[in-house]
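Some chains have been omitted; the remaining ones sit where they do in the full complex.
Naming follows writing order (A, B and C), and every chain is counted from residue 1.
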């Protein structure tokens, strides 16, 4: 491990430990809501990150980058670090809605095997990205271009829309948002998500038949104890 | 009527007076914009409530609930109070974007006959909700789960996204937003909406033929009187 | 040219100089992102203006109007000034999310030959507007109606969502946002956009074949010079 850096900008970490491929494959079957519940209701990005098209879905290992506002130079640097099955997670040192990413970069990322992009900033060419089926979760859509003048870093831990992402973590994203699963617990989380989902299938059938959650979850007692009063 | 309560939380009102079914049926034919105009340009929720899918539409009688931030316990309590044709209106005592509602609760609500949900907070499982055609108007989409620890109330008057909703009121929602029609004036509003819509059909044809609103509405005189100057 | 007005409200400029039709036709082939880059990364409205439906696209000459919050009287005045191929650009003197525009006005605008509306406020009847294929870029969707009581102006320079629009300017809008091209430089911008797009076709093919932007743009030298360090 490298010593702490006073300046964390200007660094590309080439060797990262990606989460176990089998765990990634297993996690890809679950929704974001299920996974974050399996982790104890943590790991989500803020809900302002939204998919650029309905039905977008991605599950991959994170390669990360940190950029300065209005400058997407590191997007080209990160491209070289992408391996098939990776998802790119982009953070910015300050709030910025500029379009850091468009169809050219998406073409490059897709050629490298990336399965999506999560970015705490804006993107553009969304019509093309949609046609290419390259899923993106972003804070904004903006045609505003960026420059290539200041260094950022690649594959350092980043904070993206309020979530800590370490290179190699599993990132799962769908219509409900984005969740980050630390690589070290990916299998465990997949197990817990499986359990949860199995339970939900049974519950769904009961609820569909008209059984109330009040009864299925045995809530009537606790509610009464908490003081709930029924009036007529 | 019950005496005023110092603590309005912890109460479920079982008996509510729903708006006349015929009036509800009539109101279901009009858009939200038409109805709020018929009421004198009032009754709308704030426009930040948006449908989770394009083309969502609902018209029903309100069953209401008030929850604390991050706690959806009352969702299960309200389910029991739903009657076919109801729409659930959920308010929170403070701003919260958590996902208070997902596909399991939607299954339960749909089994009880609910025709939709209006919620001043977040929801999740939007892909499933869309597939189920269960329309929801919400402030946010968020995978963030909630707990079941504090009491709220069911079927008390609530303020949802800036609009007062009494249990039994008619709530109409479409792509333009959400409007609340007090039960006592539902017939009157339906009458006024009908009149307005009849007028609009004629106007639309005129405008389509090239007649100007300036002439159709006889605005030239008032504009001149107000001081409008034409320059060349 | 008219002398400066102490009160810029209450004026309709009937004669405006529209951008050259050939230039408008040429600009209609480019996306908003390409055009704003061709202009030196300026001319965009703020990204909070969004199309009311995915895939919306428009390119026309601007007729402009300035309104007071909650008052859409000038919408009827501007209708008369529309010529085929125009796009209406509406500004408001203060922030307002009311629905200033709906299906009746759209019918009128379409009958006059307008190809779209850009508005720094809200619109309504979005289902109808979508069915009519009348593209609108707006700040909000709101059923809230407006009154007709105060004067604004038509065909004066306006600031719409942070962009200056002079009557006759070319306005291009798509899924990425809205860009304003001053009439006097429309041909030049079309030339520059053409050059840019030609280059992009070649680049896209290279990137798709796996060539990295790092090599294609010869960035390795500059990055090293800027101090980028690779760690293993």
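To be clear about the criterion, a residue touches a chain if its C-beta (ideal position, glycine included) is under 8 Å from a C-beta of that chain, and two chains touch if they have at least 3 such contacts.
Quick caveat: nothing in here was measured; it's all calculated off a predicted structure.
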| item | value |
| --- | --- |
| 3 chains shown - copies of the sequence in the complete complex | 6 |
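Operating definition for what follows: only the chains that are shown with their structure count from here on.
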| item | value |
| --- | --- |
| Other chains in touch with both chain B and chain C | A |
| Rotation in the CA alignment of chain A with chain C, degrees, nearest 5 | 120 |
| Distance from the mean Cα position of chain B to that of chain A, given in whole angstrom | 32 |
| Multi-chain contact residues (two or more partners), chain A | none |
| Residue numbers on chain C that touch chain B, as the complex places them | 2, 10-15, 53, 73, 75-77, 79-80, 97, 99, 102-105, 107-108, 110-112, 122, 124-127, 130, 140-145, 148, 150-151 |
| Complex contacts: residues of chain C adjacent to chain A | 31-33, 36-37, 41, 44, 47, 50, 54-55, 174-177, 179, 200, 203-204, 207-210, 212-214, 217, 219, 223, 226-232 |
